[in-house]
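Apart from one protein chain that is not included, each protein chain of the complex appears where it belongs.
Naming follows writing order (A, B and C), and every chain is counted from residue 1.
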Amino acid sequence: MPILEITDVSAGYGSGPDILRGLSLEVEEAKSYCIIGPNGAGKSTLFKVIAGLLHPRTGNVVFRGESLARRRPDQVLATGVCFVPQDQALFPEMSVRENLIMGAYLVKDRSLVKERLARVYEMFPILSERAGQDAGKLSGGQQQMLAMGRALMIDPILLMLDEPTLGLAPQIAQQIFSQVEQLKSMGLTVVIIEQNAQRGLELADWGVVLDLGIVRFEGPSEGILEDPRIRELYLGKAASTGETR
Amino acid sequence: MIEDRAAVGPEPSDPEPEQQEAQRPPGPARYRWYVLAAVVVALFALPLFRPMISSYNYVLTLGALILMWVAMSSSWNILGGFAGYISLGHSVFMGVGGYVAGVLLYYHGISPFLTAPLGGLAAVALGFLAGFITLRTRGPAFIISTIALLFMFLLMTDNFEYLGGAAGLPLPALPLSQEWLRVPFYYAMLLIALGAIWTAYRVAHSKFGMGLRAIAEDEVKAEVAGVPTRLYKISAFAISAFWVGVAGAIYGYSIAFVRPTVFFTIAISAQMVLMAIIGGKGTVAGPVVGAVLIYAINELSLVAFGATEFNIVIQGTMLVAVLLFFPLGIVGTLRKMNRLPAFLNWD
Amino acid sequence: MTNVIQVAILGLLLGGVYALMAAGLTLAFGVMRIVNLAHAAFIIASAYISFFAFEKLGIDPLLSVVFVMPIMFLFGVAVYQVLFRRIEGSKRFGEMTVLLTFGIAIMVEGLLGFAFTGIYRKAAPGYANESFIVDGLFLPQGDILFIPKGQFYASLLSIVLLVALWAFLRYSQTGYAIRATTQNRAAAEIVGVNVRRVSAISFGLSTALAGASGALMSYLFPFFPFRHWQWVAVLLALVVLGGMGSMKGAVIGALVLGVASSFVVDQIGPTWGPMTFYLALFLILLIRPQGLFGKEAPA
Partner (left out) sequence: MGAMLEARGLNKGFGGIQAVNDASFEIEEGTITSLIGPNGAGKTTTFNLINNVIRADSGSVKFNGREITRKMPHKLTRLGIGRTFQVTRALDDMTLIENMVVGSSAQNLRGTFGSRMLDSETERALDLLEFVGIEKYAYSKAELLSYGQRKLLEFSAVLMSNPRLVMLDEPAGGVNPALLERMVDRIRRLNEQGITFFIVEHNMDLVMDLSDSVIVMAHGEVLTHGTPEEVQSDGRVLDAYLGMA
């Protein structure tokens, strides 16, 4: 029984063309997904549609029986769907602690906020060390951890991470991955867009390959990278067949 | 990240928008020139019909003022309409023109009818200088700096003895009998208005004007396309100052004094902005239509209500209403609806 | 030496009031990118309320903030809902807000002129013409300092309000949301802030601050409807100087320029005071177009 059902969604920006072109996808509870695909495939757009930041032109997004397609972002968040965008989207002049508290903006119970804050600090000790520092002054990796930590403050059911390791050194990226691993083990449903496809797929139960605004193919994450269609997707038709021009 | 904000996949369908044929759009109907020529001839001939006009001086004064506003809002439009840089302190140039001519008359006895172009050039010089500094910013900060420029000049003229301080300089009247006194001012303003419209028309129909419109739409794109944006912006500022300065010179003479509060008040700048926006900023005809209309409304409400405050309320309300409902102004909106009379299509 | 201290004190007292006035303007710009040219018109409108409350009902201008601020808050929320919501997301939003508020300023000015005519007003509560006198202490023998009571109270109230604003922004739930929206509107949406609601509240707060400033203005400075232009020019100069949207920049700018203008007044003459602000504005545009605490705009 999927918790998130995306059916036939088309979406685009302003008066621009459709970026998602009738995309359908099902996400099951407590499983983890890695979305890969070349630039321009519509990966980030898909996340924005789910998060309510972009309304689909056609199709529907249903989360646990409720339609999200016309909801405001804060209403989507309240259902337990949380989005960590690619550009981290922190509040640069707020301290780490304040950023985390902002993450629980919709949580009215103060003691609950405190509890979760402690849990995030435990999971990301570096954030607790830097609690008083402005978020804008953190390193790239720390900012990413803060973005993830902030997402946890709402205690999400479904967590969407858009390229969490973008621009990070391999070692730092490794840390981020192990933290995602931890989130998984906590029972969260995680959907991740990851450039480091190999690592991302290792982490995930299920791989989804997007191209040109639709799901090109999906399957258990092992073996996806060996699929010859992958090479073609990233390096052109000639590359997959081994022929040259 | 910087890249791929709007990464896009191929488009399955690329609907061809509905289009007319590839010809050049039909040229503007010819009769518009007859209409315009007739209007200009009528304006030149107006003072000749003295016996037929009951309140001759009132009509000429009114005519001169409307023409002055036509000139000033048309000039404002070159910077604010074409280039998209809103100046809320444009009357500073009127004051510069007024004071240059006023000083030359008061201290040296040279008639403003001769020195008005000098007033305009002084305004141009200030335009260059101010543009050089204020055009380093864009948007709100630029607008604010134009207001500050205006108040700087108010303060300075208020405090310079040479310029007569807050009381200003009284100017000797034109040595003419009362009955002919308004005629030279009327003709001067008519020439100024025609000059300003011509300038706006030339700018609109030049590479320069096209560059300004590109700047208004997307400055970075314009620059990369090859438009020297900084030079063009500063030039637009300076050019848009010229006729305002000339008009100021004649206006000071016509009221027989120059005084800081006559020129350096935001109300006068506001008027220019209002006229251009209501008429349609960025079009050549818009400011002309706006100036005539607003001035007519002002006069009517003065006659009807007598209170200037009420006038101001109407102006503010009109500005807000036009911005919210017809941001393109009268001419712009009519054109969009394809309802613009041919004789007003000057672009 | 005593004179220098005296001038500096007067400047600081003035700067405190300027800071309060500029804070409201900065709040509106920071959260919603609204350049409110009508801010000073709102201040003058509020000054009339306080003035008449004093003249007719004998309510002390300093106390009148208790009702002027809520009135202006509601007024601001209404203005936001009626005017700004409909242009949100439009192409040239910044420019639109300037022109719209320009129109509003003209309207308010006209209405005030219509209702109260153009004559100068100034409330005169008892303390307005009294001073505290400081002597002894560290001062040379025989020298004394005057601290005008009216300005002292005004400055004190400004500080109280600014601190309250600071605490509100820093510790309240809504304050968090306002700061978050200021710093990163998209991120605020992501964490569940209803940015439209926050915008309405912020604009209301901004006009409420104008209300408080007006209460102070009613007895500190003579006012009449047309005066708001001079004020808004000075306040906007302050806001640009501080780096548009930076509260810290606006407050520091207000204090520094308050003192600077006070020295200009002392040394050159009272009419040159505002010149300090304009000159500072052009100087900063030449050296650092993004303002003291502003950030460089991306390409």
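By our rule, a contact is a pair of C-beta atoms (placed from the backbone, for glycine too) under 8 Å apart; a residue touches a chain by one contact, two chains touch by 3 or more.
The structure presented is a predicted model; accordingly, all values stated were derived computationally and were not measured.
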Where the unshown chain meets chain A, residue by residue: 16-17, 36, 38-40, 136, 138-140, 143, 163, 165-167, 194-200, 225, 230-231, 234-239, 244-245
Hidden partner interface residues of chain B, rising order: 1-17, 19-25, 202-211, 213-214, 217-218, 220-230
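Everything below uses one rule, namely that only the chains that are shown with their structure count from here on.
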Chain pair with the higher count of C-beta pairs in contact (B-C, A-C): B-C
Most centrally placed chain, judged by C-alpha centres: C
Distance between chain centroids, defined by C-alpha means - chain A, chain B (Å): 54
Centre distance in Å when chain A and chain C are each reduced to the mean of their C-alpha atoms: 43
Centroid distance [mean C-alpha coordinates] between chain C and chain B, Å: 32
Of all residues in chain C, the ones touching two or more other chains: none
Sites on chain A at which at least two other chains make contact: none
Chain C to chain A touching residues, read off their complex: 173, 176-177, 179-180, 183-184, 186-194
Chain B to chain C touching residues, read off their complex: 84, 86, 88, 133-134, 136-137, 139-141, 143-145, 147-152, 155-156, 158-159, 220, 265-267, 270, 273, 277, 307-320, 323-324, 327
Chain C contact footprint on chain A (complex, rising order): 51, 53, 72-74, 77-78, 83, 85, 89-94, 98, 101-103, 105-106, 150, 154
